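One protein chain is absent from this view; the other protein chains keep their places.
== subunit A ==
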Amino acid sequence: MENSMGRHETEMNFKATELRLGLPGVDEMEKVPSNYSVLRSNKRSSPETSEVESINKTNLNTSNTICHDQDNAPPSKAQVVGWPPIRSYRKNSLQQKKGEEVGMYVKVSMAGAPYLRKIDLKVYKSYSELLKALENMFKCTFGEYSEREGYNGSEFAPTYEDKDGDWMLVGDVPWEMFMSSCKRLRVMKGSEAKGLGCF
């Protein structure tokens, strides 16, 4: 964690905090499927087992690079949505019990939906991972983030309440700062979120 903090500060480069949906280091905006199911594209026609295993691993590694270029942490496996088939209720209960790794659970609500979800922020290593997960959970898209205009143009925008009780746009502050100050998340309508932002 410290490494990345240092890197952010020394770079003094807005690009480091710029939220993009493409691979970091790539200039064009690549459209990355919002569904985490990376293995979906691996539609095999023959069961060459060794080939399959290596394809399997390659795909997992590819998705890892999207998330981990900025941190030097060892790549964790990309989570395939809904796999293995364990109810999130059970997953959350078990996560919360682990003494060593206490999760960082925050409630996530969505404008118009009458119920809440809970997610563990520690599972995500960057904004792009978190946003992808939110997009998938609520089946919406956030569009491109820019500092000046936030998520301008998209129907929904991810926001969060920080320690001071202020509502901010997700992406306004560096990731680590977000992690330590986020109290809860809310997917707001684009129009609602217009007034937010720290700039």
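Assume a residue touches a chain if its C-beta (ideal position, glycine included) is under 8 Å from a C-beta of that chain, and two chains touch if they have at least 3 such contacts; residues count from 1.
The rule we apply is simple: contacts and distances are computed from a predicted model.
Would you kindly match the missing chain to its UniProt protein name, picking from "AP complex subunit sigma", "Transport inhibitor response 1-like protein", "Trifunctional enzyme subunit alpha, mitochondrial" or "Gibberellin receptor GID1C"?
Checked against "AP complex subunit sigma", "Transport inhibitor response 1-like protein", "Trifunctional enzyme subunit alpha, mitochondrial" or "Gibberellin receptor GID1C": the hidden chain maps to "Transport inhibitor response 1-like protein".
Looking at the full complex, which residue from A:M110, A:V170 or A:A193 touches the chain that isn't shown here?
Once the missing chain is taken into account, the touching residue is A:M110.
Considering the whole complex, not just the chains shown, which residues of subunit A touch the missing one?
Considering the whole complex, subunit A reaches the absent chain at 31, 33-35, 37, 39-40, 43-47, 49-50, 52-53, 56, 60, 76-77, 79-91, 93-94, 97-98, 107, 110, 112-118, 136-139.
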